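Only a single protein chain was left out; the remaining protein chains are all shown in position.
Per-chain numbering from 1; labels A, B and C assigned in written order.
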Amino acid sequence: MTSASAASAGSAAALANGPDPELLWRLYRLMLYVRLVEEKIVALYPEQQMRCPVHLSIGQEAPAAGVAAALRPGDQAMSGHRSHGHYLAMDADLDGMFAEIYGKAPGCARGRGGSMHLIDRAKGFLGAVPIVGSTIPIAAGAAFTSKLRGDGKVTVIYLGDGAAETGVFHETLNFAALKKLPLLFVCENNLYSVYSPMEVRQPLGRPIAGIARAHGVATWEGDGNDAVAVWQMASEAVEACRAGHGPAFLELATYRWREHCGPNFDNDIGYRTVEEYETWRARDPLARHKALLQDRLGADDAAFAALEGELQARIDAAVAKAKAAAFPVDTLSPEDCYA
Amino acid sequence: MTSASAASAGSAAALANGPDPELLWRLYRLMLYVRLVEEKIVALYPEQQMRCPVHLSIGQEAPAAGVAAALRPGDQAMSGHRSHGHYLAMDADLDGMFAEIYGKAPGCARGRGGSMHLIDRAKGFLGAVPIVGSTIPIAAGAAFTSKLRGDGKVTVIYLGDGAAETGVFHETLNFAALKKLPLLFVCENNLYSVYSPMEVRQPLGRPIAGIARAHGVATWEGDGNDAVAVWQMASEAVEACRAGHGPAFLELATYRWREHCGPNFDNDIGYRTVEEYETWRARDPLARHKALLQDRLGADDAAFAALEGELQARIDAAVAKAKAAAFPVDTLSPEDCYA
Amino acid sequence: MPDDAHRSAAVSTRRMTFAQGLLEAQAIALEQDPSVYLMGLGAPDPKGIFGTTSGLLQRFGPERVQDMPLSENAMTGVAVGSAITGMRPILTHQRVDFALVAMEQMVNQAAKWFFMFGGQVPVPLTIRMIVGRGWGQGPQHSQSLQAWFAHVPGLKVVMPATPADAKGLLLSAIEDDNPVICLEHRWLYGLADEVPEGPYRVPLGKARLMHGGGGKAEVTLVGLSYMSLEALRAAEILAEQGIEAEVIDLRSVRPLDEATILDSVARTGRLVVADTAHVRFGAGAEVVSLVVEQAFDKLKAAPVRIGLPDFPTPTSKALSDSYYPRAPHLVAAALKLLGRPVDPELFAVPEGRNLDQPDSSFTGPF
Partner (left out) sequence: MPDDAHRSAAVSTRRMTFAQGLLEAQAIALEQDPSVYLMGLGAPDPKGIFGTTSGLLQRFGPERVQDMPLSENAMTGVAVGSAITGMRPILTHQRVDFALVAMEQMVNQAAKWFFMFGGQVPVPLTIRMIVGRGWGQGPQHSQSLQAWFAHVPGLKVVMPATPADAKGLLLSAIEDDNPVICLEHRWLYGLADEVPEGPYRVPLGKARLMHGGGGKAEVTLVGLSYMSLEALRAAEILAEQGIEAEVIDLRSVRPLDEATILDSVARTGRLVVADTAHVRFGAGAEVVSLVVEQAFDKLKAAPVRIGLPDFPTPTSKALSDSYYPRAPHLVAAALKLLGRPVDPELFAVPEGRNLDQPDSSFTGPF
């Protein structure tokens, strides 16, 4: 009952030497991709054709990118309500995502789920659901399968700071540590649960990662707006998971720019200050990483423009497809809920 | 919103100087009382007139005694399935307990609950229920009332090592720490949850108290078979709770002598070794404390015999009353579940 | 209605929404009893649980209007614990789907505490939960679990359908010494109607005859929550076809107002029950069983249940439009009971009307 399998020599070398140019570009590409997809949602949502809630991760792209870049094919991920970035970074089907948000037949959940129910099993994205905390044990179950089968896969579970208040999070930490599951917890601490700040929900001054540590889980804490740092921590954590050392936990500090649910800004309603928002805005993970590419690799505007153009074209095509696609046919029956 | 009220000078002095003779006798008396009540259940259970489950705490008397001795009138306690000792140490009604176990009308829950549903609000014992973990947040709610009202009460919640695996335990730790509730968690770690040893339930090498610490809760760990040590830890913890420093947590190592549920020994069935049992048997909290009374206070056999005689008489009287009492009349109706 | 204090002529009313009715009930309760406090995810936040708690923080302070950690199970236990020690909490879970993690506290503890400890300790606790469809909310954000709660002795369960009842029932719930589950349909929040000023109570356990009762009615339409409004619309459509219907808004699911239902069926001999939940093993089955058991010989035809089909809620508008029953379904059922033909035109959707919105002012993203 072991899933131990040495991390590839390549990734070990990369870990030692820091990311190579290809990886730096990959991180940027992933973040930009997520950003552009969500900005497209922002642009189109007012048309009222996406008739379901959307939880955007604009400003929080680095965790998805850094973690996904530390995985290898076959690895798996699950998420919650704010899952677009996690899904897209696994290279999951963009057409399926837009079609799902538009409620169309080719949607990744056939229109039955909407934006909060993304899935692409072929790419290892096992699913996301909007009950906060619920995918945490389910991802542990997926890792448990890997442990039982020794298939060498690592499973990532993304969660927020709010999710860290659920009992099932604690129960899963205990079980994952007990069974030494190849499970990587990635906690995106964006300071808010809907409009509720940390201080009305958790005692101040104790990190969420400390709870994982108390369960005997290896932890990393760091800047969730720095894709390279995330990739570095995730690479070490994934290697530990894959080596059979048991679960690992990352707590990443980051910030959501737009409203909890929906396409707009909401700094006006008073649950957070404009100063706080501006501080985090200045830590834009994309701008920062772009500067790195310019400084370190001498990337020029043409390169950025080419990348953006390519991604934008892909996104536009997906939206066009989704808009043109048929709605699912209205012949659902009770049989549709049984395999 | 504060419950702060200084610990009495008396208890502070006792803390500094160690327990006085009166307290030492009180601890012994409480433990012996619990032991004798449960041995009486052992003797009578085979008559099949106690027609409900019983979870005995024989061997685990020190936590109940040491904690109760650290409380003051008005303080409160709650417990779970193994609650006899916790109830009795609060000086809760013995007649009501036996009548309840016999299913009689004067039972502390009117015969509706049985052994797993003890209650005596006049003595601060707010209730025990057998769903593992469930009284943890309820006790926190009682402490929350104290916080809101500033009534200076401390509430104790007893739980087992198994209960520490429930999600609601974690959720309550977080809430209690957040609100700085005057709540004392007393975790009796007796190594087993029914017949399941620690190693199939929790990762080895990490204390349960560590989880409480990670939540920012003050913790004490110690010998749960040493009533004086328990009293010492509990006194410090209760003082901290009462002073408004927030919740406190004791993890006490102890051992259940008899079967999980029922009156018998069960070392024969194979879930634990006779050696392990004998080791813990040798750490009998009563024998140990008796030796202390003999050594330190020169207590003689006559004093012990007198105490035992007095308690036994009280217990026999309670049993006789319970046996003679009427059964509740069978006219319950739907109205009986509404106030 | 004679059983509703607030319908008496003396009291002046204003138009307000269902959400405002709930808000007013809570403000009155907080005002009149210092042991009342309010707790829920986002209760003090700027959106105030769809406006149902707006301004209460400012008015009553942070001890009486509390946010809480995302720990529904423990927080329900905390509410129980504070209720048995003298407080009177109002706990809100923003969706019954989330409260599934808190079933243990509600069902094993809150519901049974008074009984299982021999009738010594009341649990004056109100738990508000949102049920029903929002805006494309799909399988995990739109369940209606009234049948579950109603199956549990020790709980009381109310489902207001109008702004006035929202206020009056919630106030009764808060003042009641037992755990009361208040299930609020998401589509009702924006609905406006007359609401009396000041404190008044709508009694728990009393249904309301919303329409008809003149004696010539041929069918009884019983609605739960939002479906009472669809029943009212159905009665209007039936009236256009010359058929008189009595409409009963159940209001309380536990206790169930047997008399009001049986009286009406005794008059009409025909029953249609419309629920916001799955039909199978739903609350409608209890209403039907009750009527059959107590008034079998009054029935002129087999009662009919209307509710959700036997699969989870799909998100896509294309799938949900036909998923949810509405007035025409009740009309068709009534017509069938009367042996009258059903014109398929009945189901036609008016130009510009989106079936996934209660009205056009209701938009995403919630």
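Throughout what follows, a residue touches a chain if its C-beta (ideal position, glycine included) is under 8 Å from a C-beta of that chain, and two chains touch if they have at least 3 such contacts.
This is a predicted model, so every value here is computed, not measured.
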Which of A:110, A:201 or A:289 contacts the chain that the document leaves out: A:110
Residue of A:32, A:54, A:131 or A:286 touching the missing chain in the full complex: A:131
Candidate in contact with the missing chain, chosen from A:87, A:144 or A:158: A:144
Residue touching the undisplayed chain, where the options are C:160, C:282 or C:328: C:282
Touching residue (missing chain; options C:107, C:266 or C:342): C:107
Touching residues on subunit A - with respect to the absent chain: 1, 76, 107-113, 117, 119, 121, 126-127, 129, 131, 134, 136-146, 148-149, 167-168, 171-172, 174-175, 178, 334, 336-339
Where the unshown chain meets subunit B, residue by residue: 45, 48, 50-54, 103-104, 107, 111-114, 116-117, 129-133, 162-163, 165-168, 193-196, 200-202, 261-263, 269-271, 327-330, 332-334, 336-337
Positions on subunit C contacted by the hidden chain, ascending: 73, 97, 100-101, 103-104, 107-108, 111-112, 115-116, 138-140, 145, 147-148, 150-154, 254, 256, 277-278, 280-286, 288-289, 292-294, 296, 299, 301-305, 310-312
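By our rule, only the chains that are shown with their structure count from here on.
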Chain whose Cα centroid lies at the greatest distance from that of subunit A: B
Geometric centre distance via CA averages, subunit B-subunit A, whole Å: 45
Subunit B, residues touching no fewer than two other chains: 167-168, 171, 174, 178
Sites on subunit C at which at least two other chains make contact: 68-69, 71, 73-74
